[in-house]
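Every protein chain except one is present and positioned as in the full complex.
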Amino acid sequence: MRLQAISSNCSGCKVCQMLCSLVHFKENNPKKAALKIAGRFPAPGDYELTVCTQCGVCVDVCPTGAIQEKDGAYVLNREECIGCQACVEACPENAFVVHADETAPIKCDACGECIKYCPRGALVDADGVLQRVAK
Amino acid sequence: MYGHAGNILRVNLTDGTHSITPLPEDLAREYLGGRGFVAKLLWDEVSSGVDPLGPDNKIVAAPGPLTGVFLPGSGKLHFGAKSPATGGYGDSNVGGHISPEIKFAGYDAIIIEGKADKPVYLFIENDTIEVRDAEKYWGKGAIESETMLKHDLGEEFQIATIGPAGENMVYFACISHDFGRQAGRTGVGAVMGSKNLKAIAVRGTKSIPLANPDAVLEVGKAMFEGCFSKPGFEEWTPQGTAGVTDWVNEVGAFPTHNFMTSYFPKHSQINGEQIVNKLKITDKGCYSCPIPCGKYGRAKTPKYDVYVEGPEYETVALIGGNTEMETIEDVAYANYVCDELGLDSISGGNVVGFAMECYENGVITKEQLDGQELRFGSVHDFVWLCNQIATRQGIGDALANGVRYASEKWGKGTERYAIQVKGLEWSGYEGRYAPAMMLSYMTCDVGAHHNRSWAITYDVQAGREQLEGKAAKVIELQHVRPMFDLLCLCRLQWVELGFELDWYPKVFQAVTGEEYTWDDLMKVSERVWNLTRSFWVREIPGFGRSMDYPPARFSEEPIPTGPAEGKYIPMEGLDQLLDDYYRLRGWDLNGIPSTDKLEQLNLGFAEKVVAERRSKGVAN
Partner (left out) sequence: MPISVLVRGHTASYFPEGKDELEVVWSGPITVRQLLADLGVDSLLVMRVNVNGMKVTKEHILADGDEVLFFSPPAGG
């Protein structure tokens, strides 16, 4: 599974972010989600998504080795993170999310839940395996 | 109760102070949130008889217990105040993202009182509350000032603003948010302006307390799956609400030429397909919406080039049909002008249509307009008049107080075609051949607005000539539809996709931990309906049945053209509808809630005030 954003499909609903925070933190808080949405209004009048591409650049800069590859995704172990933010600064996509209540930044672990519930097909599996759910 | 953030924020603009107090448990249980909080807090806190545009009126902004939570359509905010347009109960709802943001900042209601001595805006970032100088934003357009504030504060701030119309206290000034969504009705924007409050900017980073996060995740997922699986899920979104334009013409209910008739021959030039083909850039949704109705686009011709959200159906009806615009670009441009000025496009289109008919009839003359004209179909004239209204210049000053005021001032029979009830301009569905829809407008608790009871398909199915049975359906809808406003959810998943209502008690329990059956929720909705009616009784001397009638055009003039040609509902018919309605509601023949009804709904506290008025009204 490779998460891919198609920003032109996004309508800004934040379903992905709510779901992400519920799945990973058991909290309902879009600001604790591992992906970003920015509205660009009035012009050009669209939304821009920022997602982790699992490029792995963050792995090399982490001083504690808290980011490890697991089943094709680079997963941040929040227990081992010291909050130095080296990964946040090194990320070429600017995809890490920082929240004031959390020492560790928030990183996508490619769980794929957001793909299953994006109402708009703005988040897709580049490998075409995961699809939006239906009854 | 879980689901709520747990606090009420009170801001006094007169001295710049604020307080944060716990949300009272009984308020949460008896009134749930949103519209319920608005109604109860206005009843308790706004003294009887205050000037709607004076410092003693208050603005309440309230999300609901489910707002911001992972379920379809949880992004609505309810604003309320004593209405300058009507003098009675006023509220208006807006989507976008600000309502969840208020919850994330920690608040279930914001009460704004007093009046600042210079332009200010309210800054809220979690526990940091500041009344800040707004001199640089004052005078700017509603969307222009939102853009400036986003630039100054950051993208994550959610912002509600008013435009020049709000600053100048136009009775139908709206509150604008998210680049083209509005709490449009009842003049809530004028109340902000009267307090010198240009904007509210909010950012919150907290989580919403949930009774059972696992259950919320599970039910929320099932609800989204339910929406995705509904027949026609994919087909609803492309045109949004404007997709109904042709149909409303087909049934003969489309406001045209200031409601003179109910069919616009050029409707296919301003319908949803035209929006998709000529304007749309993106579907723009509210928070947590799987079927985004917003159509964000660009209207570009040699005369103008603007970005605008919409037009949605109401704007198509009131600007498009009612002032007879012949292209979707002209509708969109007029929509843009209303949005920047901060004028409600429903009342705006209605008021301009009224003025155009006055001009046609010689009540307003070219000389009075310094040579300007007011021709149906002219976007130039439309825009000129909107600017006059928003700045209260010339005839714009009278029109800024709405069609009821202008018609009373100008006389000459204009009252007949001032299309309003209780002082609020009629929205996008003509009622002369739709008795349930007519009754919905007559009895709506903010004036002539469609959204409390949208009954026109019921009229079609049950028989459009028939009056019997219509009141019962209207009452049912007046409890079901505002239930969404109590919870501050969007009702479109239910109405447009047919998403089942029995999901809501389920998700309510997962979020709040409290068990409310559907009947319990309906009871709250009925309680609030009777409380808002009591507010009218309290605030308007002599309030009663006489305030529930439509203008004479609808009871005396047969529709002249189109599929509903020849139809109207004479006074006897209107009286039959009202008699049925009052009886089924447990109100007297003057439309005043009975002692029994108030007590049955735990509204005993309103009985004393209502009883005084009851004895002075028409005998039962």
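Assorted remarks:
The letters A and B name the chains in turn, as written, and every chain counts its residues from 1.
Here is the rule we use: a contact is a pair of C-beta atoms (placed from the backbone, for glycine too) under 8 Å apart; a residue touches a chain by one contact, two chains touch by 3 or more.
Quick caveat: nothing in here was measured; it's all calculated off a predicted structure.
Taking the full assembly into account, the omitted chain touches B.
Of the listed positions B:Phe70, B:Tyr313 or B:Tyr333, the one in contact with the omitted chain in the full complex is B:Tyr313.
Considering the whole complex, the residue from B:Lys230, B:Arg404, B:Arg527 or B:Arg553 that touches the absent chain is B:Lys230. Of B:Val248, B:Val306 or B:Ala471, it is B:Val248 that touches the chain left out of the display. Checked against the full complex, the candidates B:Ile20, B:Ala222 or B:Val460 give a single residue touching the omitted chain, namely B:Val460. If you put the hidden chain back, the residue from B:Ile475, B:Leu497 or B:Ala510 that touches it is B:Leu497. Considering the complete assembly, chain B touches the hidden chain via residues 230-233, 235-236, 240-244, 246-248, 250-251, 312-314, 317, 346, 427-428, 450-451, 454, 457, 460-461, 492, 494-498.
We take it that only the chains that are shown with their structure count from here on.
One inter-chain figure worth recording: chain A and chain B are separated by 36 Å, centre to centre, where each centre is the mean of the chain's CA atoms. Interface of chain B with chain A (complex): residues 68-70, 97, 100, 104, 143, 147, 155-156, 178-179, 205-208, 210, 213-214, 216-217, 220-221, 224-229, 281-292, 294, 296-298, 307. For chain A in complex with chain B, the touching residues are 8, 11-15, 18-19, 21-23, 25-32, 38-39, 41-47, 99-101, 117, 119-120, 132-135.
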